[in-house]
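The other protein chains are all here in position, but one chain of the complex has been omitted.
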Amino acid sequence: MGAGCLTERMIKGLSYEERFVSGHRACAGCGEALVVRHVVKAAGPNSIVVMATGCMEVVSTPYPETSWTIPWIHGAFENNSAIASGIDAALRMQGKRDETNLLVFGGDGSTFDIGFGALSGALERGNKFTYICTDNEAYMNTGVQRSGATPFLANTTTSPVGKAVHGKQEPKKPLPLIVAAHGIKYVATCTPANLYDLHKKVKKALATPYGSFIHAFSVCPVGWHTKSDVAVELSRIAVQSRVFPLYEIEDGVLTFTQKIEKEKATPVLDYLKVQGRFKHLKPDEVEKIQVYVDKRYDFLLEIEGKKAFDTLF
Amino acid sequence: MGAGCLTERMIKGLSYEERFVSGHRACAGCGEALVVRHVVKAAGPNSIVVMATGCMEVVSTPYPETSWTIPWIHGAFENNSAIASGIDAALRMQGKRDETNLLVFGGDGSTFDIGFGALSGALERGNKFTYICTDNEAYMNTGVQRSGATPFLANTTTSPVGKAVHGKQEPKKPLPLIVAAHGIKYVATCTPANLYDLHKKVKKALATPYGSFIHAFSVCPVGWHTKSDVAVELSRIAVQSRVFPLYEIEDGVLTFTQKIEKEKATPVLDYLKVQGRFKHLKPDEVEKIQVYVDKRYDFLLEIEGKKAFDTLF
Amino acid sequence: MVLKEIRLHGRGGQGAVTSTQVLAIAAFYDGMYSQAFPNFGVERTGAPVESYVRIDKKPINLRQHVYDPDYVIVLDSSLLDTVDVTSGMQKDGIIIVNTDKTEAELKKKLPGFNVHAIDITKIALEVIGKPFVNVAALGAFCALSKDVSLKALDKAIDELFTARGKAAIAQLNKKAAKAVADKCK
Amino acid sequence: MVLKEIRLHGRGGQGAVTSTQVLAIAAFYDGMYSQAFPNFGVERTGAPVESYVRIDKKPINLRQHVYDPDYVIVLDSSLLDTVDVTSGMQKDGIIIVNTDKTEAELKKKLPGFNVHAIDITKIALEVIGKPFVNVAALGAFCALSKDVSLKALDKAIDELFTARGKAAIAQLNKKAAKAVADKCK
Amino acid sequence: MTKRVIEASHAIAIGAKLTRPDVIPMYPITPQTHVVEDLAQFINNGEMKCAMIDVESEHSAASAFLGSIAAGSRTFTATSSQGLLLMYEVLPIVSGMRLPGVMAVANRAVSAPISIWNDHSDAVSARDQGWIQLWVESSQEALDTVIQGVKISEDKGVMLPLMVCFDGFTLSHVFEQVDVPDQKTVDKFLPKFSLKHKLDIKNPKTFGPIGFPNSYMYFKKQQQDAMITSLDVIKKVNKDFKKSFGRSYGSGLLDLYKMGDADYAVLGMGTLCGTARVTIDKLRKQGKKVGMIKVRSLRPFPEKELQVAVKNLKALAVIDRHISLGQEGPLVTDVRSAIYCNDLTVNGYIAGLGGMDITVKLFEKVFSDLEKGKQNGSWLFD
Amino acid sequence: MTKRVIEASHAIAIGAKLTRPDVIPMYPITPQTHVVEDLAQFINNGEMKCAMIDVESEHSAASAFLGSIAAGSRTFTATSSQGLLLMYEVLPIVSGMRLPGVMAVANRAVSAPISIWNDHSDAVSARDQGWIQLWVESSQEALDTVIQGVKISEDKGVMLPLMVCFDGFTLSHVFEQVDVPDQKTVDKFLPKFSLKHKLDIKNPKTFGPIGFPNSYMYFKKQQQDAMITSLDVIKKVNKDFKKSFGRSYGSGLLDLYKMGDADYAVLGMGTLCGTARVTIDKLRKQGKKVGMIKVRSLRPFPEKELQVAVKNLKALAVIDRHISLGQEGPLVTDVRSAIYCNDLTVNGYIAGLGGMDITVKLFEKVFSDLEKGKQNGSWLFD
Amino acid sequence: MKKKKQNFEQGAVVTKPGSSKNYHTGDWRVFRPIIDQSKCIKCYQCWQVCPDAAIRIDKKTERVEIDYDYCKGCLICVKQCPVKCIAKEVEKK
Partner (left out) sequence: MKKKKQNFEQGAVVTKPGSSKNYHTGDWRVFRPIIDQSKCIKCYQCWQVCPDAAIRIDKKTERVEIDYDYCKGCLICVKQCPVKCIAKEVEKK
């Protein structure tokens, strides 16, 4: 098929090859699975994947089956970065480091909470890998419990809506910024509504010396209580409503890859209202969230284009 | 003794009371012990201390003796923040939260490395305590091994100076900035050469709702291979040479509490040359460190006075 | 009554587990001892799942899986193609299938069993307005087995759904179960 | 030779442990088996520490602490006030103390023991220029016990300090040990 | 008391609520999740005055548990499998500090390969760490044992943390009838939480010092003495419980089933004991003299009581739902050691690892082995 | 070979170096520190071509160890006490994945109270997790066992991770004479590192899947089978080692001392065996028929060999440097179970916890207990 | 429980890459997406957005085709098709 053929023109360099193949057992319409599919598509065949315990691990490797066509390893919930450190070192000693991409996947629970110490340690000592946090804003594999990534006031099974307390009381942990503060050279956010952007960022990340980090918005229709067809659309609304800002932090400078002007932004309500996890919200609570979203976005705008993070490596 | 008496005028409100008393077994001239002594002096009697495994823990509590006159607990090396979370919750339930200061001490090993996950988690969920990292830039209690806080090229027993490799290869992890990126309201640095500043910062930190963090420069004559009388002087040189910048980050805005102009700064060499851990350095290596120190200070100057960190709580 | 074992086949998200829980509670209101438990899987929405009930006059000590069910309830007839729903069944055991097919058609698929074909989805859509078949199907069980009364079932539906803050659904489910039961008479 | 046990008293930072290690190596060069080990503490610089050596013709299997030393070496006479350096000692055991006091004065403090007072600090300051007494003190041990030769001691000093990249100090230490030994003759 | 059909996990959550904890650190893991979720709902509904701490890992859950108790609050938590293993370092610290508190453990296999299903390898492999371990068979026993557990753990002669071990899924996810005690009776049954030592600005003490070689071993001896004391306390609390609530579980330590005249018996823990009962009923009808010993208290291990229980047996089969790899099932090791110097045949079987079912059929095979005089156990695949 | 007087930790570091590991994750903890420090010095001196990973915790050390082996590199690490406990979750994952590698464990007591001194509670309490555990008595044995360990662990019939357990301080900080093998002989003795399965972009495989109830238990059975195979492999490697290096350690599994005609014997692990030897020499001179059984391999536990070893004894004393609180010393439990149905008196002693010294005097008391026909062990405070 | 004879690989390693294709998630489908090829503009959006990689591009014809063995019927493709040429039907059982 020639380079100029329709298909290639249309898929603009995306690979045909699937490395996270059909037959995985993610729920119908899983946004996290879509992210994973594209990240490994972008990464190419010479990749090794380390994955933390979580939905994507569980749905893809019921012995004796696997959805992976590239080497893949899962150890535990919190040690994906540490396992990757070992692989990184081994590859280096075997002279195979340059030819191999090392991808580390963790859900938000793994990345924001239990595995963050190990990630932080690996970044500090300069291990080389690209960490992808697939953030569906709760512990989905175990049944939608609160994580550090769960947004303010969302209903989860451990931050339930009750008569006395109305969902999660703490705002979402600002993880990409915390990671960027470690001084690594590349941090980015992405969603499956922006696939070319996602592919580009994955490739950039993999080309970074030392550690790099990608925060991927991952709709979970089951945990968010939506219909099964919303993963892409809701990702777009998340970006448009400034709930999930799209940016890169290169050498400590933040650049929006899609900037949403306040005036043109979709109201956060549009984002919230299709999700069962927010259906308990009263108008003043929605307003609180809107204020919070704007405040955070304004902050990002403020540091945009400046050296906002020191880089060490 | 009247308020106007000489002593009181001279000690400017510092408490006479010792809460970390004589008889502790820190090495002669230990800078970390000096920091601890003053932090608990500043905190006052209604304080509970949680301390990680490390020099200060080891030297202060050989059963059946203790150097503490306030309630104190040590569990393990990496769980001081988590233990504090439990105490915080218990105090809240007992209605004693407001009357009690909760101080959490960790060395750099505990804080930068093994215990960072637990600290990060506690900050995310809004536990209220003041964390003091006494940073002597290595694992001293176990015999001077490298930590994430060990400076670039320093000699430690696990980043030894050898024929092939010359000390630690990675720069110091920028922990206070990483902590500030969590969105807490108060982060500060301090040294025992600036004791009033230290006392003020501790009090401010304790008055902060939710978590607060203090990074305390703690000279270790034994691990740094210096004479035993340098703790205070070397702290001063560290500030003057811009190796250890003194600042506060309040509500996400960084302010220097003592700003050192580049022109007036002491050369970093003056700081390095009195320390055995740097005695292997060749001039070009010293120069590299000077460049690194300047770069970092410049970065701090760049973000000074601006909203550089989003605050969440 | 001696020990009765029921196996329910459904798909993740269809409420098969809830259904067996309701049945266990219902049996309790009929003065019996009961047990309900899922086939502990890692299945996601859409994947085949199983759930079980035991009912007995005496306290139930048995903790093994259900291997030889007296009753089988199939919430989704598409499962017949991929799952052996008759596994371990006695020949006289009752199989209740939610389907728009006729009993005759079904019997061809499951020869030798006491098969009941009921279009529970249709009834659910009529009564509830949504294809919630899990609780409705229990109406068929009550009617056909006579092991659990419809009255107890109503009570159980009330209890479980109210506990989960879904009183409205409880009412609809009760109506649907009744309608399904009527259909079976 | 039968098993000999040596206890060395010093202060954290004084090199007591290194000293016993040197002695163990020296014994090896004299064709003997040896063991050196510290009294595993958490002491900091300045705190009293102990370290031990065993020397024997045969391989040494014994792994208990040293309770009844044949020799005691005290690197810092201030320890005499706080530590019972004679603990477990045989009455004919030899105690070597680094002190500027006279032997007579010392014997009053340690009545009934075979005490040797030597101002090792002074010699160290003269020879090394610094108060490094730990290795120098071994000169006294060699001279007084005759269990280990000065030649072997020299070799041991070379080996240990060279391994640690301190060849220069090795030379000085050898000289100091020799000087101390001479003093004991 | 109210009879209800509820999930075992819910029963445990209710049990915990009835003991009025001040603080609950929680971290989810299958199959423990329903316990903490139910507690979160109670709290957020205002039905329970309690602080929940959403920790970021089980290491921190155990540590927050420790901190909260040391600060003087009754504290509860729950975990399972990888979570318990991640707590491992903290377990002996809690017991070494003599901090009383109850943790429910939904027993599950451990990785690798990863398994969410039941076996006993998580808690059994933590048997050395100074926690009392009570193993339960039913939802009712689970609920009741949480309440008993608080009383045992806080007993002044005991002062040790305590695990209530319940089979993941095989029990945790089972709906069945439970008699729910009322709050008043529980309030009467349990004392107020009080400690000899706590973190108190009015009476400052130091927790967690260094134990030098001249003290450390004495503290361990004290812990062991407390364990020995707890043997009687467990029995007594079980008896008192009966007085207040009308139910008890064997002696508290062991629960014997048809052992009076039994020639052959099985011994095990958890839900498999229920299936064993059914098997025994069946075999008894065939005239076979068979019985069962349920070990309710794995730690302290009721050595003496066991010696008496096996006295008239011809052969005993021990069913281990865990294996100390490179050796055998830990339960059979403990049993053989406890009744050492005995002619009784004791065969060790490994069964039900990683969720493999333990069935009546399997018990029939075991009893038939014993009857045939087989001298060796085996792995029982279903 | 070169004879030198060096520290045991240094001997272990040299042993590790001689096995040519590619990767060493390191995290310091007293009294293991000297091992990793020496290795760091070798590496930074360029004497060793090896990547060191300065991990931020032991959980990560074990995980990096896992990753590096899975990626196809020979890997070594070392830890102790709290560090081993923090690794606990990862231990069965490494063994479950059948990843071979050696970890040296400087045995130390565990908190609370915190103690840096020797006992066996760290490694013994990890005995269930599918790691081979070899326990050593001297510096020489420590060095040699690291080399043997690599060969055993990587044996195709074994493929299990292995701990070399050595007493903290009591051995780790002892300087003594060691015969250091030369690199060539070691190179000849050890095969090249190779794995059946590894992470390889040319042959992509999946590690660490879910084991459903229909597979999980079979994998555990395979691990147990490998453990049983390793009994012979350990013996064979010990023999082969003798051929290459002129030294061996008993049968590899047990090391018997004067057991030929012994009436009374002690059994234990680690350095206390040396002191027992001295005691036995002393008592033999008094005409007493006493001997010692050193357990070198705790896992796999050499049940059969032990049965033979105790055959002619009148009484045996087992010295445990750890206690399974609420029960007894794990070693005595294992021993009694292994020789179950035996008239032999087996007394369990708890000794040397938290660094309390184990002395000749103490062994004399134990032997005198046995002679007097005492039927119970006790806690031995020094 | 019926057991297939299984081969248990050392360390539970899965040696056949992509073997989950043996498992047909198409069974899960409640709704069926159907492409009207005549209206399709070959933008490949549907191919891109399918979480199950159940839409394949036929390189010869350049057409997109749904692999119903795996399509779970989430309907993301239906929603994302810019020309709305994918219809949704209730899956007939």
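As written, the chains take the letters A, B, C, D, E, F and G, and residue 1 is the first residue of each chain.
Methods note: a residue touches a chain if its C-beta (ideal position, glycine included) is under 8 Å from a C-beta of that chain, and two chains touch if they have at least 3 such contacts.
Note that the structure is a prediction, hence the values are computed from the model and not measured.
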Check your understanding: Who touches the missing chain here, D:H65, D:H116 or D:K155?
Key -> D:H65
Check your understanding: If the hidden chain were put back, which of B:S47, B:T61, B:N101 or B:S120 would touch it?
Key -> B:T61
Revision key, fill the gap. Per the whole complex, from D:E5, D:D30 or D:D76 the residue touching the absent chain is D:D76
Review point. Since one chain has been left out of the picture, which residues of subunit D touch it in the full complex?
Key: 11, 45-48, 65, 67, 76-78, 81-82, 84, 87, 99-100
**Study point:** Contact footprint on subunit B, counting only the chain that is left out
**Key:** 1, 5-7, 10-11, 14, 16, 18, 20-31, 33-34, 37-38, 60-70, 192, 195, 221, 227-233
Revision key, fill the gap. Contact residues on subunit E toward the hidden chain run 96-99, 159, 196-197, 204-209, 211, 214-215, 218-219, 222
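In this section, only the chains that are shown with their structure count from here on.
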Point to revise | Contact distance in steps, from subunit B to subunit F | key: 1
Review point. Where the centres are mean C-alpha positions, what is the separation of subunit A from subunit E, in Å?
Key: 40
Review point. Between subunit D and subunit E, what's the gap in Å when you average each chain's C-alpha atoms?
Key: 56
**Study point:** Shared interface positions of subunit F, touching two or more other chains
**Key:** 54, 56-57, 59, 82, 86, 89, 93, 96-97, 111-114, 116-117, 204-212, 214-215, 218-219, 355, 357
Exercise for review: Two or more other chains in contact with one residue: find those residues in subunit C.
Suggested key: 42, 45-47, 65, 67
